[in-house]
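See below for the structure under consideration.
The other protein chains are all here in position, but one chain of the complex has been omitted.
Our next item is chain A:
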Amino acid sequence: MSAGSEPVRQATQSRRTGVVLAAGLLAVGVFLLWSAVTADGDFGAQGPRLAPVVITVAWVVAAAVFLAMQLRPQTDATAEPEIDPETPTEDEENDGDAPAAKAGWLAPGGVLAALAGLAIALEYAGFVVSAALFIVVTARILGSRHLVRDVIVAIVLPVVVYLGFTRLLDIFLPAGVFPL
């Protein structure tokens, strides 16, 4: 357990997160409901506009109930499972792949940035080059410390996949700068 001395503060924090989350869901629901109601068209039972209104009304109602549950003191049987705060524990076995840094929000953010790079590079640099770079970078973000191994995988895997998909399965993949 991290900072076991302050469980109260942690509980308050996770509850506040829950309230913010529920309020956010409610806000999105209200916006979608507004855009469903203001669309023009047939709102009759057979028309195309009813379902969006029904769904967004349900969204708003469910989000409101969720918000109410987050605001209520959590003591009775319906208590929501507490949102698990990050509680890093020691790794049982450290074989060089376990991340040195605390994971938290940094790693997913990094992976997401790498993904965006992959999608943008895909059509310009081609599948093989962008996938190779992506694998090296992402493995690094996810805590790999074996650069040579990563590079070998990053070259072999995309080439095999590219050849397999384009030659065997006739599925188009962008070739880009890769001369094949």
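One rule holds for everything that comes next: a residue touches a chain if its C-beta (ideal position, glycine included) is under 8 Å from a C-beta of that chain, and two chains touch if they have at least 3 such contacts; residues count from 1.
FYI, contacts and distances are computed from a predicted model.
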item: Record-based protein name (UniProt) of the chain missing from this complex, from "Molybdopterin synthase subunit MoaD", "Tripartite tricarboxylate transporter permease", "Spermidine/putrescine import ATP-binding protein PotA" or "Phenylpropionate dioxygenase, large terminal subunit"; value: "Tripartite tricarboxylate transporter permease"
item: Residues from chain A at the interface with the omitted partner, ascending; value: 18, 21, 25, 32, 35-36, 39, 41-42, 44-49, 51-52, 55-56, 58-59, 62-63, 65-66, 69, 77-78, 80-81, 83-84, 86, 88-89, 91-93, 95, 97-99, 102-105, 107-108, 110-112, 115-116, 118-120, 122-123, 127, 131, 134-135, 138-144, 146, 149-150, 153, 157-158, 161, 165, 169-173
